[in-house]
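Input: a single structure, listed below in structure tokens.
All protein chains but one are shown in place.
Moving on, here comes chain A:
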């Protein structure tokens, strides 16, 4: 009788243990699911677009003829937009972070601004497009030029940059500024000479990541009415432009008209992903190389 019960119990335990290991495999496979999709996506894009990439494609002008179409205009457009986004987000973002972390007193104003920033981070990017269209393109009458696109994207990625810069400043250990104050330095001197230099690697990492977010954004640009075909190369911030994501967008939706456009879209995706990959590697490199332990 007792022996039977032990046997019965053993069976029960074995069943529970087996259930555990079965579910463990299911959990593991779920984790792999996303990665499998990632691999399929990348091989698919490479397979479709890689043979279309050559120097002529990179340096060529846009064209409705798929055989000679190139993306130099879109690359230059992306570069010009970044030349607007980088200084604007860096100055506003790092400035705001310094104010919030080091100057503002804990209170209503600070918590109001911080709540506001975290809310802004959740606003859909297309709404920023409408803001840009109404304020920069129409109200300030820039037209759909580099400046309008750059400012719109800058506002879009600003919350991300502020939060990461705040974290970077917070990570600077307290004894550094204290030593500086002890030497008789003023607050701004301490920030400029001690705290900022110590935080710069992390700030750079955050900036590059938010920058790569701006490079990949499409929705706000479609709302701004950024064209994708047959415009001259941009030469400054008041020129009309197109950008890599816009090019992918137009070639994808027009692929039903001209089948080769799908391949051009894939080729452009490869270029875009390559740029993002390089930027991310740089960010990781900076983080690993300059990450100081105090």
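Following the convention adopted for this analysis, contacts are C-beta pairs under 8 Å (C-beta built on N, C-alpha and C of every residue); 3 or more make two chains touch, one makes a residue touch a chain; residues count from 1.
Everything below uses one rule, namely that contacts and distances are computed from a predicted model.
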Quiz item: The chain dropped from view, which UniProt name applies: "Phosphate transport system permease protein", "DNA-binding transcriptional ArsR family regulator", "Spore germination protein" or "YCII-related domain-containing protein"?
Solution: "Phosphate transport system permease protein"
Exercise. Quick one: say which of A:51, A:116 or A:288 touches the chain that got left out.
Key: A:116
Quiz prompt | Residue touching the undisplayed chain, where the options are A:96, A:180, A:207 or A:242 | solution = A:96
Self-check item: Touching the absent chain when the full complex is considered, from A:44, A:175 or A:193
Solution: A:44
Quiz item: Which listed residue, A:64, A:111, A:134 or A:235, touches the chain dropped from view?
Solution: A:134
Exercise. Provide the residue numbers of chain A that touch the chain removed from this figure.
Key: 16-17, 19-20, 23-24, 26-28, 30-31, 33-35, 37-38, 40-41, 44-45, 48, 91-92, 95-96, 98-100, 103-104, 112-113, 116-120, 122-131, 133-135, 138, 155, 158-159, 162, 186-189, 212, 215-219, 222-223, 225, 245, 248-249, 252-253, 255, 262, 265-266, 269, 272-273, 276, 280
